[in-house]
Each structure stands twice: as C-alpha cells, then as structure tokens.
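The structure appears right after this line, and notes come after that.
The complex appears here without one of its protein chains, the remainder shown in place.
Right after this comes subunit A.
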Amino acid sequence: MTWGPTLYRMLNGVFCVYKPKGVHCNSVVEHIQRNLARDLNVQPCYPYERKMREINPNPNIKMPSVATEPKSLTTLSDHKLVLGERYIPSDFRVHFVTKLNKHSSGVLVCSVGSGREYLSAIKMARYLRVYHVRGKFGWATDNFSPKGKIRNRSTYHHIKKSILDKVCATVQAGHQRFMFDYAGVAQDSQEAYELAAAGIVRPEHSDTPPVIYGCHVIDFNLPDFALEIHSINETQKYLMKLIHEIGLELRSTAICTQVRRIRYGHFTLEHALLCKHWTAQEIIRNIATCRHLLTPNKLLTDMSITKAEGDIVQQLTDGQKPSLIKHGLDKS
C-alpha cells in the first residue's frame, strides 16, 4: 500500500496510450481520469489511514460492532466516510496532443499534471507521424468510411499493384514542392538546399496544410490494400480523403477502412499503453519510460536548433525547462 498523495505527486509527466477506435479522444481522457481516481482512492489517502490500526469488535452485541472506526482517528469528521473520496477524476489534469478522430486508432501522446508543459514543446517539434491506412476498392461513401452512405459502386479488377505504387509515388512527389513552401523558403534557393541537406524539411508551424513525406503500399490484396503514410500536420479526415482520391485516380473508387497511427515522432507502439493498462501503476511506469524521449535534443528538431539563439540552446541543455523551449521556438 502506497500513500495516496505520494502516487499523486508521481503522476506528473508525459505518457503515451494506444487509442482504440470508436471512442473520442476526450472519452479517453475521461476514462484515464476515472481510472486514476479509482486507483488512488483504494490506497490510504487520509492521515489516519497511514497508521497501523487495530479493529476490536464490541463484545456486547447490543449494537452492531464498531468495525469502521480506526483507532488512530481522533475526530470522526476526518473519517473517509464523512469526507468522501480524496481524489475525484477532475483532480487529474490529463491532456493530449494532436488528436485522433473517433474512427482511427493508434499512438496518442498524453500528459498528466505538470507534464502538460511538455505538450506545447512536443507540438512545436512538429514530429513526423506514421500511419497505416487501409482502404478497400469498389465503393464510395459520403464520409469515406465504411459506415457512411454508399454513393457509388465501381469495378477494381483492372488495378495492379504496380499502378497503385505509381499513384503513391505521384502523391509523394506532389508534396515535395509543398514542403519548401510551408517551410517558408523558395524551392530553388540556397536556404532550401541547406534545409534539405540538414534532414527532413518541416513546415514552419503547425497550422500549415498537410504535407506527405512518404507514401507506399505495404499490402495489396484486392479489393483491400494498405498504405504506410508519413506526414506532418495531417488530419485523419485528410488521410481518408486521400484514399478516396487514390481510388478515383485509378479509375475506381475506394473507402478507408482503418486509420492507425503507429508512430508519433519518438513515441512508438511499444511505448503505447493498451486500454486495459490505463491504471495508475502502469501510467507511472510509462511516464518513466517516456522521460528519455523528452530530452532537448529530441524536442528541438533540427531547424529550431539552427534558428534558436545560442544562449537558449545552452539553457536547454543545462536545465531543460519546457517554458524556455517554447520561448526559443517563438523567437525562431
């Protein structure tokens, strides 16, 4: 048995969950909050509960035995039955970054307590996200998902894997141009060359349109197919629409049957906690494993280090305060 407030103090940091499909991100947050409150309340939470106690039943059975009154309790008004549970779900400030919509599943980065300060830094880092998206040829629906209203039926037997590969390559190539536009440099300038040489060219901020860095076929079994998509600033709706458009490009139609985020920057499936593991113990353990993903060299992506001023980088490597990271990126 651990002292409840000790656990509460340990619940500060960033962790990573596997969001199942069919639930909203906010429901995930509520679920986690409920679980945390449940797990902490079974631990000793009030001062009198810390002490060893003896229960001595009353030998005269005139009245029911006074079994709930702990010995170390001085006044009854401090009793758990009077004051209620020490923790309620809203005591746990759980937030997430870069939401997943209801129909998609995958890695969702969350914070609890003071870990929220890191979320803005994670958002500013504009990590690359990797998705596995499944599609199915032959239908078109109004919202691109299998549950929407069917708008169109089509044939798909003429589609070959090589053609699909080609279309995916076209999509990827089409976005190469946008990369430099959204990064704020001219495509044929020296600056663009240096950016490209330094590594991945990220958009300037998180409000630009989606950029696709990679798109290739990982599974092809008509009418089903699966793509792996690397992107930044995308939404799940955008990816579903992309499947629809790929279908049209191939003179057929396609719906999107699954969107699964398998990686969010340094956060991968291995870190993600399954729904059944959203308990206080597992989350505290996960916070510890995710801590090494929050070092300055991982939070400051290449471009921001070159743009950030020297003293800020120095501060970051010394103290790694997220608020400073934020200021540094604002300046850059």
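Here is the rule we use: a residue touches a chain if its C-beta (ideal position, glycine included) is under 8 Å from a C-beta of that chain, and two chains touch if they have at least 3 such contacts; residues count from 1.
The criterion applied here is as follows: contacts and distances are computed from a predicted model.
Considering only "Vacuolar fusion protein MON1 homolog", "Terpenoid cyclases/Protein prenyltransferase", "Homeobox-leucine zipper protein ATHB-14" or "Transcription termination factor 3, mitochondrial", the record for the omitted chain gives "Transcription termination factor 3, mitochondrial", by its UniProt protein name. Check A:Leu83, A:Ile218 or A:Ala288 against the missing chain and you find that the one touching it is A:Leu83.
Against the chain not shown here, subunit A presents residues 18, 20-22, 63-69, 75-77, 79, 81-85, 105, 260, 269, 272, 274-276.
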